[in-house]
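Note that this complex is displayed minus one protein chain, with the remaining chains in position.
Letters A and B mark the chains as written, and numbering starts fresh at 1 in each.
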Amino acid sequence: MGRSIALSYSSARGCQVSLTYEDVIAKYEPVLGLEVHVELNTHSKMFCGCATVFGAEPNTQTCPVCLGMPGALPVVNEKAIESSILIGLALHCSVTPFSRFSRKNYFYPDMPKNFQISQYDEPICVNGYVDVEIETDEGPKQFRVEIERVHMEEDTGKSLHVGGATGRIHGADYSLLDFNRAGIPLVEIVTKIVPGTGKYAPEVAKAYVAELRDILRSLGVSDVRMEQGSLRCDANVSLRLIGAETLGTRSETKNVNSLRSVERAVRGEMIRHAELLNKGERVVQETRHFQEDTGLTRSGRSKEQAEDYRYFPEPDLVPVEPDAGWIEKLRASLPEQPTLRRKRLQEEWSVPDKEMAAMINADALDIVEATVKLGADPTRARGWWLGEISRIANEKDVAIADLAISPADVAEIVSLVSKGELTDKLARQVVEGVISGEGKPAQVMESRGLKVVSDESSLMAAIENAIAAQPETAEKVRNGHIPAAGALIGAVMKETKGQADAARVRELLLAHLGQ
Amino acid sequence: MSTLSRADVANLARLARIEMTDQELDDLSTEMDVILTAVARVQEVATSDVKPTSHPLPLRNVVRADVVTPSLTPEAALSGAPANEEQRFRVPQILGEEA
Partner (left out) sequence: MIRLSANEMASALAAGETTSEKLTQEHLDRISSVDADVHAFLYVDTEGALSQARGVDTARKNGEKLGPLAGVPLALKDVMVQKGVPTTAGSKILEGWRPPYDATVVKKLKEAGIVILGKTNMDEFAMGSSTENSAYGPTHNPWDLSRIPGGSGGGSSASLAAFEAPLAIGTDTGGSIRQPAAVTGTVGVKPTYGGVSRYGLIAFSSSLDQAGPCARTVLDAALLHEVIAGHDAHDATSIDAPVPQVVRAAREANVKGMKIGVVKELNGDGYQAGVRSRFEESLELLAKAGAEIVEVSCPNFEYALAAYYLIAPSECSSNLARFDAMRYGLRVGDEDGASAESVMNLTREMGFGREVKRRIILGTYALSSGYYDAYYGSAQKVRTLIMDDFTKAFGTADVLVSPTCPTTAFKIGEKANDPLAMYLNDIATIPVNMAGIGGMSVPCGLAPEDGLPVGFQIMAPAMQDQRMYSAGAALEASLLTEWGAPLLSRIPALGGAK
């Protein structure tokens, strides 16, 4: 790890010197802090009954409460509390016996009340951890990322900036606000500071967010799609000289919209801080925005002139005291930890590490497991999903899960091949047919006539035709020159339009020719 | 107790998003002083062994089921809007960054 990256803010500003990542980690050690916001997939909003459907027409899912109209009052969504507790339990947190909502006061046009109902000093869950594994020079290594707190809050509206370039806020003439998203439940997960990652800070950050995403997905509490905004990550980075005790000044980076961006953002910030510190300059405590195209961050609001949020207990809501019995019930309902599940499946299916990593990277684990559960051999199931089906998905530029072929279909195809009713070649055509919407495997086989020809009489007829057409070749085989059989087999395959079981043909042919 | 200077009041006005005139800032600086002196007496009895009360009622766990209820129509939602366009609230250019 630790590729040499000559990513440089100095060079971006047109100066000569560029600092490499190696330079940075030789002198400094990073300290991380990660804040992840999860949009819950509840049917209704956090404090009102408006629907939460993604992509609805603007301002069609709003009401006096989520529009912050005078006189409106919030009432808590019980499913949001349940999901928050599940998240906390899955992260090994304690569920606090008493938690309260607070108002976080600040002004922004997409904030209907100009305060956010959140939780301040009494969050719903505290003190947990997530173990992540990364690849280091010395092999796989585990890091424990400690969780400070998990708390509930609400999302803001969305703004469209009109008039500027690329819809960005800078240079826009005016903005258009849609409050469909305002009030959707958010859960914020905050880590304690993460020291001791050394040069692997970017990888640890990425692995943490990836693991978190998998855990949340296994709980079924969120769509966790970073590109859709249902999982958002803010990365806090600071540097200190190796061996120093006091923490350096941190910066917060937002707009990190993918796992890869998490890694790049952390690495980029480490380099930027180091460049400043090396020059004897101060790191400014501020919010920065990650830019996908350059991998650099841009300065946003300075946190030094920070808003004073003037937190106080939310008077319109009463405290939450989750029943201990209910918490235990939820704990018992937790699904298997993703890491443990992956290890178990890898063992059960005897998958080599590289292939396992490939399957996980392709996000194919669930779909392969579903196929195996329906009776398919794991290796074959994996082969289909990561092979032919992935190829087609890439062609169409979609995810394998979005294709019209299901685990049941693949399981059936695997079964048909193993029974000899389909050859691999034919099976590929069936797969293509199912994906094209021609129906289930059986229907495709029927309509395209793709069954393996294996009955002896048909095969023998074709074999005899081939022999008749190539008497010299047949003679060669009779005389013990086995490879010559290839041409005859080819002819049989041609006659049967490739639907003959080639192995069976060979068997019958050779037997027929006395071999 | 603390005196609130005009700069202090200006800072509070900034936090509260109110563009006050100089006269208002001066007047408030004086008034705040008087009022704060009067209200500061709460500290006389607010000792560490007294718990604060945020809610007069001993209610807990008031929740609603996760069911969708009818929203306002977009027309009703936008009915009071100073300006609207394409079924959205139209607001002047925003200078600050999103949180």
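Brief remarks follow.
Everything that follows uses one rule, which is that contacts are C-beta pairs under 8 Å (C-beta built on N, C-alpha and C of every residue); 3 or more make two chains touch, one makes a residue touch a chain.
These figures come from a predicted structure and were not determined experimentally.
Considering the full assembly, A:Val76 is the residue among A:Ile25, A:Val76 or A:Val126 that touches the omitted chain.
One of A:Ser44, A:Thr60, A:Ser83 or A:Asn105 touches the chain omitted from the figure, and that residue is A:Asn105. Within the complete assembly, residues 4, 9, 12-13, 15-21, 24, 28, 31-32, 34-36, 38-47, 50-57, 59, 62, 64, 72, 76-77, 79-83, 89, 91-96 of subunit B touch the chain that is not shown. With the whole complex as reference, residues 63-64, 67-76, 103, 105, 107, 109, 112-115, 173, 175, 177, 179, 308, 310-312, 315-318 of subunit A touch the missing chain.
The criterion applied here is as follows: only the chains that are shown with their structure count from here on.
Note: centroid distance subunit A to subunit B, computed from Cα atoms, is 39 Å. Against subunit B, the residues of subunit A that register as touching in their complex are 42-44, 48-51, 57-64, 67, 75-81, 100, 106-110, 114, 156, 159-161, 163, 169, 172-179, 287, 289, 300-301, 307-308, 310, 313, 315, 317-322. Against subunit A, in their complex, subunit B makes its touches with residues 15, 17, 54-55, 57, 59-74, 77-78, 85-94, 96-99.
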